[in-house]
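Some chains omitted; the rest stay in position.
Labels for the chains are A and B, by order of writing; each one numbers its residues from 1.
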Amino acid sequence: MSDPQIDAHGRLRHLLTLDGLGRPRLTALLDRAAALREAARAGHLPALLAGRTVVNLFFEPSTRTRTSFELAARRLGALVVNFDIASSSTSKGETLEDTLATLEAMDSDAFVVRHKENGTPARLAAHARRAAVLNAGDGNRAHPTQGLLDLLTIRDHKGRIDGLTVTICGDVKHSRVARSDVHGLAALGAGDIRLCGPSALLPAATEFPGCAVGDDFDAAIAGADVVIMLRMQKERMETLPGLDEADYFARYGLDRARLARARPEAIVMHPGPMNRGIEIAPEVADGAQSVILAQVANGIFARMAVLAELLQH
Amino acid sequence: MSDPQIDAHGRLRHLLTLDGLGRPRLTALLDRAAALREAARAGHLPALLAGRTVVNLFFEPSTRTRTSFELAARRLGALVVNFDIASSSTSKGETLEDTLATLEAMDSDAFVVRHKENGTPARLAAHARRAAVLNAGDGNRAHPTQGLLDLLTIRDHKGRIDGLTVTICGDVKHSRVARSDVHGLAALGAGDIRLCGPSALLPAATEFPGCAVGDDFDAAIAGADVVIMLRMQKERMETLPGLDEADYFARYGLDRARLARARPEAIVMHPGPMNRGIEIAPEVADGAQSVILAQVANGIFARMAVLAELLQH
């Protein structure tokens, strides 16, 4: 079965998931992101996307991710349109495929798609005639640019991914971030990936082959090189009987004492937005081991790299 | 009575309606749109609107038309502002004329206006001191850029407008698209314009002099060169006693069998967004005779032509 992300010439045509991309392609994307970062810091960002049009199609609100994609595209010279779903034809009964075809007929080159249902970006990619589709998060399935920016941030601080011990803690079951991180980490040779959270929020072990899955954060964090904390949605917590915010923080929050169980030079990551005092203590979020703002900064460059890869023919 | 669209030097100052524009001016706009299309495809679109500011003033939501205008203006180098009516001064009790004067004082060069009331663009044009007003649809009165893109699409595929038989089917009574199409088609010499729909949705014949008006789609489509299907609003259908969606499709929907009554080389058009299965069958919408996506593509160039005409002094 061929990968719908890859065209007949072996080029990346869409970015739907990191799953199956493989080490050479991932490494090339990370290298390109790092090179664009160097260019930006030297004030010589090339207008790689001049004349190109990128459409943001966000069916779930996410100002953070949308803004990151928008800045990435515009700083490379693209024209960006934020398509307002609420007042769009889709809300007037038009099919999503017709909305895509209409926008593509306006000479759009790329669609950045976020949707609460798994598979919507892939479904749109299957309909696109010429344009590229970039998955900006679908359901709990994938958030590939978040995965790339996390890989870049880890590589920046650790010099490698190979052999690292990475602990991901929180609502792993519903997390597209965790899935994309694991796909990327596994492809780049992370030695020990540990998924941790309340048992009701843990995925089936079969879904994450090769990962350790458990509900004991103290055990999971021991000796970790990288600790990735996931956002705990308040609505989700209400579905967990007998677990309030204080309990959650006590068992799954990252404070200084717990972080001391990881390697001394361990880095702390979070995809944002953070719930301070629920999944992470303020002193850790703002502490010397936190690379959370570096993640945000890298997000721009990871997205630039993907856009450049997909749109530079 | 002078035409408020034309200035003292005979130049187009606003675009409010195609009614009365006349063949030479319409032909010049279509030629300009076609020339801009050639330039775009050659990658040499000129920055005709560099330094100009275009304000989208949409009092009715329409992402499709707004996006088309926005892309047209920005690809010619204009700065485009989407004025958010919902959070604007107009909603704080400011008169529409004061909102326009305020935005014009900010050195805006053009206003793209959509409003549910007939005549709002003309009213704003009467108040504008220097800026141009482009009607992006007012009530059921006019949608002149839709008319232009339809004319361009027909001319592209038929080589001419003169002498063509054109059938327009649906809710003609409430359709600004139908009105602007008829104004343009008549001016460019279409031989036989037939308006068709449920009798409750037909306009007074006196409003469309020279057009055939009737409720029998099978008769109206016979021998047509061009079939323009209008969007049937679901809310409108509910006002038609005894006509449900299936009945509507049976009598006024365009399927293959009905299309076979038109000329073999007839083209099928729709202004979008489409209600598949209500006014048009999917196999016709996606079929070889459909030029619906060509309409969308031409929309950009028709709007570019109008903006260039109005703003290049």
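Everything below uses one rule, namely that a residue touches a chain if its C-beta (ideal position, glycine included) is under 8 Å from a C-beta of that chain, and two chains touch if they have at least 3 such contacts.
A quick note: this is a predicted structure, and the numbers were derived from the prediction, not measured.
**Q** Since every chain is the same sequence and 2 are placed, give me the total copy number for this complex.
**A** Copies present in the complete complex number 3.
Here, only the chains that are shown with their structure count from here on.
**Q** Give, as an integer number of Å, the spacing between the C-alpha centres of chain B and chain A.
**A** 41
**Q** Note which residues of chain A are touching chain B in the complex, please.
**A** Result: residues 51, 53, 79, 81, 83-84, 86-89, 92-95, 98-99, 101-103, 105-107 of chain A touch chain B.
**Q** Considering the complex alone, what residue numbers of chain B touch chain A?
**A** Those residues of chain B that touch chain A are 40, 43, 61-64, 67-68, 70-71, 74-75, 234, 272-276, 293-294, 296-297, 299-300.
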